[in-house]
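Apart from one protein chain that is not included, each protein chain of the complex appears where it belongs.
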Amino acid sequence: MSASVNKSVEGTHNLSFCPRTERALTERSVKPVIGDIHEECGVFGIFEPRPAKVADMVYLGLLALQHRGQESCGIAVCDDGVFRHKRADGLVSEVFTREVLDKLGQENMAVGHVRYSTTGGNDHNNIQPLVIRHIKGNMALVHNGNLVNASELRRSFEKSGAIFHGTSDTESIAYTIVRERLVTSSTEEAVERAMPLIKGAYSCILMTATKLIAFRDVKGFRPLCIGKTADGAYVVASESCALDAVGAAFERDVLPGEIVVISDEGISSIKTHCRSEKHICIFEYIYFARPDSVIEGTSVAQARLNAGRILARTSPVNADIVIGVPDSGLDAALGYSVESGIPYAAGFVKNRYVGRSFIQPTQTMRENAVRIKLNAIRQVVSGKRVVMIDDSIVRGTTSARIIRLVREAGAKEVHMRISSPPFTHNCYFGTDIDDEEKLIANKYSSIAEIAKAIGADSLDYLPVSELKNLLADTKMGCCEGCFTGCYPEDVSGAGTKNKFDEKIHK
Amino acid sequence: MSASVNKSVEGTHNLSFCPRTERALTERSVKPVIGDIHEECGVFGIFEPRPAKVADMVYLGLLALQHRGQESCGIAVCDDGVFRHKRADGLVSEVFTREVLDKLGQENMAVGHVRYSTTGGNDHNNIQPLVIRHIKGNMALVHNGNLVNASELRRSFEKSGAIFHGTSDTESIAYTIVRERLVTSSTEEAVERAMPLIKGAYSCILMTATKLIAFRDVKGFRPLCIGKTADGAYVVASESCALDAVGAAFERDVLPGEIVVISDEGISSIKTHCRSEKHICIFEYIYFARPDSVIEGTSVAQARLNAGRILARTSPVNADIVIGVPDSGLDAALGYSVESGIPYAAGFVKNRYVGRSFIQPTQTMRENAVRIKLNAIRQVVSGKRVVMIDDSIVRGTTSARIIRLVREAGAKEVHMRISSPPFTHNCYFGTDIDDEEKLIANKYSSIAEIAKAIGADSLDYLPVSELKNLLADTKMGCCEGCFTGCYPEDVSGAGTKNKFDEKIHK
Amino acid sequence: MSASVNKSVEGTHNLSFCPRTERALTERSVKPVIGDIHEECGVFGIFEPRPAKVADMVYLGLLALQHRGQESCGIAVCDDGVFRHKRADGLVSEVFTREVLDKLGQENMAVGHVRYSTTGGNDHNNIQPLVIRHIKGNMALVHNGNLVNASELRRSFEKSGAIFHGTSDTESIAYTIVRERLVTSSTEEAVERAMPLIKGAYSCILMTATKLIAFRDVKGFRPLCIGKTADGAYVVASESCALDAVGAAFERDVLPGEIVVISDEGISSIKTHCRSEKHICIFEYIYFARPDSVIEGTSVAQARLNAGRILARTSPVNADIVIGVPDSGLDAALGYSVESGIPYAAGFVKNRYVGRSFIQPTQTMRENAVRIKLNAIRQVVSGKRVVMIDDSIVRGTTSARIIRLVREAGAKEVHMRISSPPFTHNCYFGTDIDDEEKLIANKYSSIAEIAKAIGADSLDYLPVSELKNLLADTKMGCCEGCFTGCYPEDVSGAGTKNKFDEKIHK
Partner (left out) sequence: MSASVNKSVEGTHNLSFCPRTERALTERSVKPVIGDIHEECGVFGIFEPRPAKVADMVYLGLLALQHRGQESCGIAVCDDGVFRHKRADGLVSEVFTREVLDKLGQENMAVGHVRYSTTGGNDHNNIQPLVIRHIKGNMALVHNGNLVNASELRRSFEKSGAIFHGTSDTESIAYTIVRERLVTSSTEEAVERAMPLIKGAYSCILMTATKLIAFRDVKGFRPLCIGKTADGAYVVASESCALDAVGAAFERDVLPGEIVVISDEGISSIKTHCRSEKHICIFEYIYFARPDSVIEGTSVAQARLNAGRILARTSPVNADIVIGVPDSGLDAALGYSVESGIPYAAGFVKNRYVGRSFIQPTQTMRENAVRIKLNAIRQVVSGKRVVMIDDSIVRGTTSARIIRLVREAGAKEVHMRISSPPFTHNCYFGTDIDDEEKLIANKYSSIAEIAKAIGADSLDYLPVSELKNLLADTKMGCCEGCFTGCYPEDVSGAGTKNKFDEKIHK
C-alpha cells in the first residue's frame, strides 16, 4: 500500500540550484526522513503613534510566537534615539516579569525576538535583538532565517578589520547594512543596497532612532506580515497569530523582496527587489506555524487539513479510527477522517507540564518516560485498526516509541501516515533538521523497510507532487529543498562553517 | 430550545443531607453555574521490594498528576525509618531538579503530592507531604479531599493542648491517627479507628517507617487506585494515568472505606468501613481527571464523549460544525458530533506557553489578553453556525469572552452546550468552586437569560438526571452536590472557617 | 613558656552538676580545645505604639544580629491577631527583598530570628519564627539557646498524642506554654508556669495577638536586652548592637528568670523565677557577640581587650609585634599590645567576598584556598618575632594553616596566644562546638604538644581562673562548662538525641 518513495521527487520545480540532485535521485533510491526539527526564530515589531506600553505589546506578541523558539528571547525599545533592551535565555514568561517590562518604559517603538539556538551557538551574544551602534546612531535588528553566504560575508568584513561578537548571521546582516549606510542618505536605502549582498532566508525588522524597517528576502522563505491596531499602531510579525494577540487586524504579508518603512510619516514601501518567483518554506504550514495563522493567504489549519485529505486519497487504508499525534498531526488526522469517512478520535493525551527542564530518568525507566510526555488512551484505540497521522519522521526513534505506545494500549493495527514527504536533505534557510546521515529516509531503500523499522503495519508519506496542493489559496511557490535537495538558492557556500562557529559558547 | 432549569434537580438522589435543597428549588428557580474551578490535590505513593530510585518514580507520577494541582509539590522518602523530604511552591519540574532528586537517595518507599492552594492558605506549612514525628516514630501523609468536620476536630485537639502549624485538614487527619495510635498496636488499626472520626472526602497515603497505608473515605469522593510494576513495586495514585507514567499496570481502585496496607509482607486490606453506598465526584470525569485515566471502571475520555452524545440528544441544534473549548471540552464536542452528525472541527488554538507567571497586561489590553491564551481559527468558524461545547460555566465572564472570540472570527451563530449541569452550590469535598452568589446560574432565573448574558444564540446544560449515564461502566453513585445542594454527607459543620484559617500565610 | 594546662581547671565554680568532672580532671591531664564554633540564633522583637513598618525594623535588627546565624532567617508580623510570616534559608539580605517586606505590611508587632542550623537539623520546619495556632489563637516564638530536657519534654507530649513537625527545642517550648495556657488566664501566666518545666538555655520572644512576651532562662545563659525608640516603641534583642541598628536606646538587660510583657498597657514584668545565681555564657564575650554590644554591663570589645591584657601578663613573650586573627582576635591583640608594650600591627587581610557559597577547589589547590580567605601581609610580619592572638582552637587544623601562612610571609617566630581556655567539653546550651574526641585539647597531654602539632614556637591559653576577670563590669557569674565540664545545670538528659532528630531534613 505504501508506494515506492521514488515518487517523492516527482514534484521538484525547475530550479537553478540543485547541487545534490543527482545524489538525491540516484545514489540512494529512497529519501524519506524524520526527527526533531527546529525553527530558529520569531520576530515582532511595533510602531505606536504616541508613547505607549510597547514592551507589553511585544511581550504579548512574543508569547504568541513562542512556538517558533523557546531557548532565549529579547525586547529592545527606542526611547528618543536611545535604546533599552533585555535579552536572556528562557521562555518569554520567565524572562519578562512585570518589573523588567516596567523598566523598559513607555515608548513608541520596539522590536522583539524569540529564538531556538542551534548546537554550538548558544552564546549569550547571539540572543536577539542585536543592538548595536554605528556612525549614524543606534540600531536594533531581529532576524528569522538563515543566510547561505554568511561565511563569505563575515570573511569579507573581517578582512577590513571587523570584529564579531557572536556567531549568528544577524551580525553579518547588520554589518552589511551599516557599511551601505555610510554611502547612502537613509537606512532604508542602505537596506535596499544591502539586500542583493545578503543571500538566503531573512525576514527582518530593523529599528533605528525614528523608523521601523521590515524587510524580507526576495524568495520569501520565511513569513512576515503587517497588521494595524485600532489606535493606529503598526505591527510587524512572523505570523498573523501574533497580530491577533495584540488586537491588531491583519493588513497584508510583506512581499518577498519588499522593504516596508514605518515612521511618523506613515507607512511606505520599496519594492525594487520584488520579483515574481517566490518560495515560502512548506514546513511552515506542515509543522512550524500556529494553526490559527494565515500565511500568504493560506490558513495553516486548512493546509494541514488538506494534507490529511490528500493522504486519505493517495494512501487509503481500511481502518476503524484516525488519530493524530499532538499537536501538528491533529488537523491532518481530521482531514484524513473527513476524506476517508473513517471516524476521527482523540487517541493521545499530551502532558503540558513536561517542559525543557524535564529530567531524563535513569536508564531503566527511559521507556516509561515516553509515556510522561504522551500517553495513548486505551479506551479509544483498544481493539482498533488505527490510522495515525504525524507531521514528519526524522530519525524514526520517536515514531517507533509512539507506535509501541499505541500497540500496548491495545491497537490491533497501526497504519502511519505522514503529512509531509520524506526528509532527505538539509535545510539551509533556517530550519534545523538532523544530520542527513541520521535521517531514517536516507538509511533505508524503501518505505516498507522504514515501516518495518518503526514497527508500523503500513506507512506512507505525502507525495512531493502534492505539496503545492496544500496551499490552495497561496499564490507562491514553496521551497521543498529538504525533501528534494533542489533549493531555490545556491547553497554551495553555506556549508563552510568553521570551528569558531561551532564552539564559542558561554 | 433551552428548557427550564428546573429540570436540573430532577436527578437528585435520595440523600439524607440536603440542607439547602429548599432554597435550591424555590428561592431561586434557576441554578445554572460557573467559573474557575480547582481541584486541590493529587497523591502518589510507591513501595519497592528493594531500594531503588523511588524519588524518580514519584517525580514521574507527580508529573502525570500535575493537572490536579500546580501551586506546590513535595516528595518524602523513607530511609530505614528516617524521612527525607523536599517541598516547595512551584511545578514539579521546577522544584525537582536532578540534584534534589539525587539527594533524596535510593530507598524503597516514598510518597508525593501536588497541590492547588486555596485562597488564604498558601502557607509553606501547608505544602504536603505532611511529615511529622509522634510517639511511635515518623509519619508522612498525603491527602486529596476536604473534611467537613475539620474545625470541630481541630477544636477538640486544641482543647487538649495541640498546636497546629498550618491550616490544612491534613494536620487534623494526622492528629486523629496519632491519637488513636496511642491505644492501638499498629498504624493501620489507628487508621481504622480514626476513619469514623474524620468526615468528608479523603483519599490518603500514609507512610510509616515500614509500611505504606492507603485509605479512602467511605463515600469515595476522590479517586485512588493501585498498580504494580513489572519488578514487583506497588504504586498508589490518584489517577491511573500516573500508573502508566511509571510503567505500572492498573490493578484496581481502592474501595471507598478500604484501608490498604503495603509492606515487606505484601499487600493486605481492612474493609470494615466499606459500605455499599458510594459517591464519586462527578466532576472528576467532567473536568479534573486526565482523559487517559480510568476511574471506577469508566474511562474519563469515554465519560466526556458520553456527555457530548447525551447533549446532542437532549439539546439538539441545527449547525454546521461542532467545536470544543480546549482541553476538557474537546472530547465532549467529538461525542456531540458523532451523535448529531454535525462535523467536528478544531476551532481553537490554546497557547501552551502562557503559564502561572503570565503578566496581566494593562487595562486597555485586557481584552486582547484573552486571545493570548485562546485564539479562534477564523478559517474554521467563519460563516458557520457553531455548536461550542465547554465543561462548565462559573461566573460566565470567560464564556462571554470565548463566545465573542468566536463571533469575531466570523461565526454566524454560536450555540453553547455545557457538558455538566449548572453549578449552584458549593463543594465541601475538595473542589474550589466560586462563591455561590457569584455563580451565574444563581444570578439569572432562566437558561435563556444566561445565554443572553454570555452572548450565546442558545445555551443548554447536561441535565442532572443524565449524570449517571456518563458513567456507563461505573458501579458507583456520584456526588452531584454542586449541582443540587444535596450532599451525601452532612456539611453543616463545614462552613465555620475562622479568621485564623484565612489569614496565616507566608 | 607555656605552662601546664592543669591550671585550666583552677577556676571552676562550686557547681552542682559536673557529670564529667572526674574524667576531665584525671583521665586526661590536659583539656585544651578547638574548631569551628557556631552560635545557633539571634532573636529580635518590636512593639510599636501604632502601626508602622515593623518588618523593616526587624530587618535592620536581624542584619545587626546576622553574625549569630547565617543559615536561615524569618520574620513574623501580627496584623490584628492574624499572623503573616516569611521564613527561608539564606542571609537576611537575600531572603528579605523590598517586595517581601512590603507584603508583610504595616503593623505594630513583629518578631524575627536568624539561625545557624546544626548538622542534620536543616529541615525547613525548623526555621523560626515558629508560627503556630492553638486553642487561644496564634502565637509566634523565637528562641536562642538549647534545652537540656528537650527529649524528655518531647516524649511526654508525644505520649498524649502530640505531633512534631521539626526537631528543634523550640517546638517543645511552644507545647509546654500551650498546655499551660489551657489552665491559665493569660499567656504570661502560662509562660510563668512553663519556665520551671523547660530546662537549659533559652532567651525567647513570644508574640500573641496583643502582646510581646520576652523571657530568659533562670541562669541567663544567653543574652537578651530591652531598648526603646524615640517614638516609644519597645525593642527586645539578643544584643544591644541590634538596638543601635534601629535607633533604640538601651534600657536594660532582661533578668535571668524574668518575664517581660509588652502590650498596649505598657511594659511590665514577672520576676517570680529570678534568682541570684546567674551564668552567662563566657563565649558570648570571647567570640559570638559583636564588639559594639554591651552584655550584662560589660562591653564585648572591652572584655576582649581585657583577655589580651591578661594574656600579656600570664603568658609574656619576647616579640617584635602583636597581631590578631580577624575578626575576634583583633581586640585581644590590641589588649596584649597595650599591656606588653609590644607594637600592635595589622598582620592579615580577610577576604570579605568569600562567603558560604565558596567553592572548594580541587585537592591540589586546597592549601592555596586558605590564602583566599586570609592572607598574611609580608611587609608587616617578615623578619619579625610575632605574637598572634586568636579566640580559640578547635581541631587545630585552621590554626596550623594560619601559622604556616605567617611563617611563609617571613615571620621568624610565631607565638600563639588564645584568648580563652582550652575547649575540652561539649556545650549543651546553644553552642555547636566540635565532637569532644576531635578537640585538639583532648588529643594531647600538654600545651607544648599542641604547640608542636600546630607548628607554633609557643602557645598559651587564657587560664580558666581569669575568665571572671574578663567581665569587670558584669555582676553575673559565667558558664565555663565547655572548658571545665562543670555545667550550671544537669546535662545528663541532654545527650539522648535519637535518630529522628538527626536525619529529618529537606
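Couple of notes before you dig in:
The chains carry the letters A, B and C, assigned in the order they are written, with residues numbered from 1 in each.
Quick note on the criterion: contacts are C-beta pairs under 8 Å (C-beta built on N, C-alpha and C of every residue); 3 or more make two chains touch, one makes a residue touch a chain.
As the structure is a computational prediction, the values presented were derived from the model and not from experiment.
In the full assembly, the chain not pictured is in contact with A, C, by the touch criterion defined above. Note that of A:H67, A:H85 or A:K384, the residue touching the chain absent from this view is A:H85.
Set against the missing chain, the residues A:V178, A:I226 or A:M416 yield one that touches it, A:V178.
Across C:A237, C:V254, C:A301 or C:C479, the residue that sits in touch with the chain not pictured is C:A301. For chain C, the residues in touch with the chain missing from this view are 53, 56-57, 59-60, 63-64, 66-67, 70, 91-94, 96-98, 101, 241, 244-247, 290-292, 294, 299, 301-302, 330-331, 334, 338, 343-346, 349, 351-355, 357-359, 361-362, 365, 367-369, 371-372, 375-380.
In the full complex, chain A touches the hidden chain at residues 79, 81-87, 124-125, 131-135, 137-139, 155, 157-165, 167, 171, 174-175, 178-179, 182, 499-500, 502-506.
What we mean here is this: only the chains that are shown with their structure count from here on.
With centres taken as mean Cα positions, chain C sits 49 Å from chain B.
Once the centre of each chain is set as its mean CA position, chain A and chain C turn out to be 62 Å apart. Centre-to-centre, using mean CA coordinates, chain A is 38 Å away from chain B. Annotation for chain A: no residues touch two or more other chains.
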